[in-house]
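The other protein chains are all here in position, but one chain of the complex has been omitted.
A, B and C label the chains in the order they appear, each numbered from 1.
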Amino acid sequence: MSELKLTNAQIAWRAAQDIEDGAYVNLGIGFPEMVAQYTVEGRTPVFHTENGILNFGPAPAPGEEDWDLINAGKKAVTLKPGASFFHQADSFGIVRGGHLDVAILGALQVAQNGDLANWRVGNKGVPAVGGAMDLVHGAKRVAVLTDHVAKNGAPKLVEECSFPLTGVACVTRVYTSLAVIDIEGGKFVLREKLAEMSMDELQSLTGAPLHVEGDVGELSVPEL
Amino acid sequence: MSELKLTNAQIAWRAAQDIEDGAYVNLGIGFPEMVAQYTVEGRTPVFHTENGILNFGPAPAPGEEDWDLINAGKKAVTLKPGASFFHQADSFGIVRGGHLDVAILGALQVAQNGDLANWRVGNKGVPAVGGAMDLVHGAKRVAVLTDHVAKNGAPKLVEECSFPLTGVACVTRVYTSLAVIDIEGGKFVLREKLAEMSMDELQSLTGAPLHVEGDVGELSVPEL
Amino acid sequence: MDKRLPGLAEAVSGIKDGATVMIGGFGGSGNPIELVHALIDAGPKDLTVINNNAGNGKIGIAAMIEAGMVRKMVCSFPKSSDAQAFNTRYLAGEIELELVPQGTLAERIRAAGAGIPAFYTPAGYGTELAAGKPVAEFEGKHYVQERWLKADFALVKAELADTHGNLTYRMAGRNFSPLMAMAATTTIVQATRVLEPGGIDPEQVHTPGIFVNHVIEVTDPQQEEALIRAGAHYERA
Partner (left out) sequence: MDKRLPGLAEAVSGIKDGATVMIGGFGGSGNPIELVHALIDAGPKDLTVINNNAGNGKIGIAAMIEAGMVRKMVCSFPKSSDAQAFNTRYLAGEIELELVPQGTLAERIRAAGAGIPAFYTPAGYGTELAAGKPVAEFEGKHYVQERWLKADFALVKAELADTHGNLTYRMAGRNFSPLMAMAATTTIVQATRVLEPGGIDPEQVHTPGIFVNHVIEVTDPQQEEALIRAGAHYERA
């Protein structure tokens, strides 16, 4: 590691460890999609995509794409045995109705009460929301993958989001480049951190108090 | 005719004349189901039953019943080419969503503003409503088939229903044993009556004023 | 992932006193008779049962009522050719009834499955079945606000299942079953045939497996209507 933080692949790997066998999972477009690559050996989660498929698989070989078989990111996918198609009202019924075990999303900011901002930075440009505001409600666990701080060094875990909200009090766990943090009772509760990083240093990179309840584990991931 | 009124079969026949080719039609359980028997030659309406079938046909021969293929009255039916099955939320979406051309129902009482009472007489016994309260909303035309007066001679077309309501201001046309009456602007508007019956006599059997707008046609039906 | 259970008794063993149980079927079509009879054998009490009807003859839901298992029925049409089991107890004040217009019943169940806590419907506006419910006007017409209807368990009859719980239904036996499968915390399915994953064309799945918890193969299921016509009577073994 050139600097003291996990790569995106390593964050995705860590999140994948918490996905149980047979879990129904929605992975947000982009970075969260990497989680599928690190599925734990012997576990077979079922992936949902909000445009209307359950149990899709990885991208087909180049040239083998069928453009009626795409995911919410508009990328070509394949089907696994036991797949199903449905319309978008049923698909978001799956989301809102509490049927997913976990939804994993990206974040611009997460507040200590679980508020999430991940759909736009400000008021400029063309706004686009897609399924983000639906996906943060309903899943049994709503997890976020993110660098611990923004490119400009500003904390992404904050007391209150300054960017436009995607949802209120919706995030339950955050996997960052430095730590694993649960959101419980309106507080950030630290579960794991990189062994090489002190509590003080981690707190200095976090925009709201980190609470400790019980042991803090070591955030340990393989080279990827 | 032994008395000066239409038989149920004749009322059903008259209602059938107003069903256009290709119309989507729901016939209430019981008396209204007779309308299907008098479908006008050359027209092919599509019948909907709220338990989840479009384009069902008449009862099968005795012994040929399949009890997964029944109508809302729990009677065995058959399928016509072009039939489809769907669940009950979609089926009542068809009803509420305005997709039926006509729903034809029975009545205990109809008020001059279109209020309908057809699900229970009073507060005694076991109440049962089924789809009655849904079927009175949404269809482009909600028609009623009924004897003009009750068995005890009381008018069934009234100023205000005394029996518990099924729906408010929902009926658009009433086919009775004596007349065809539209409900428009909160009034009974007489469209057709038996030629042998005077206006005065018809009015005396009706619990609210009959209005005449334009011609009153002759209610003329074959012997059945 | 394999959602199969070896038998009906295992399937219903989690249904305890006081549970709310949705049971698929309309009239004689689509009733999971074998699951219901297994539930009678298990014998939980104080149940709230959600079905379009309130039992017919001396089998199925009627036999549950006879066995004293049902505290409350939620249904649209408790009348049947032989509704004696329910009628007697209802008129004696021994069983509670929540009467719901059929389309509202279907939509409330669908809403529960889809995470919609409340919606507006024209059905029932101005009638005694909407008494006390909030009303609102939209575009000049009046509507009643109805709430979602959830359950702890759903018992469902399918034609085909795969081991992931993907289902197809047979003809009008579909009725409330896809909705109930969405609305219950635990959905238990009896299927005439249980296939390996891939056995059902993904475009032809009626209920995706995400809504199903347990699948039991019942290869030669009975038909409620046929049993009733034969005068069948079910009592705990």
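Note that a contact is a pair of C-beta atoms (placed from the backbone, for glycine too) under 8 Å apart; a residue touches a chain by one contact, two chains touch by 3 or more.
Remember, predicted model here, so these are calculated numbers, not experimental data.
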Contact set of the excluded chain (shown chains only): A, B, C
Option touching the unshown chain, where A:5, A:43 or A:137 are the choices: A:137
Listed residues B:9, B:59 or B:83, member touching the removed chain: B:83
Absent chain, residues of subunit A that touch it: 49-53, 66-70, 74, 85-89, 91-92, 95-96, 115, 125-134, 137-138, 164-168
Hidden partner chain, residues of subunit B it touches: 21-22, 24, 44, 46, 48, 53-55, 79-86, 89-90, 92-100, 137-138
Residues in subunit C touching the chain absent from view: 107, 111, 114-122, 136, 138-139, 141, 143, 147, 168-171, 202-204, 206
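Throughout what follows, only the chains that are shown with their structure count from here on.
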Centre-to-centre distance between subunit C and subunit A (centres being mean Cα positions), rounded to whole Å: 36
Separation of mean Cα positions, subunit B and subunit A [Å, integer]: 56
In subunit C, residues with contacts to at least two other chains: 110
Contacts with two or more other chains, residues of subunit A listed in rising order: none
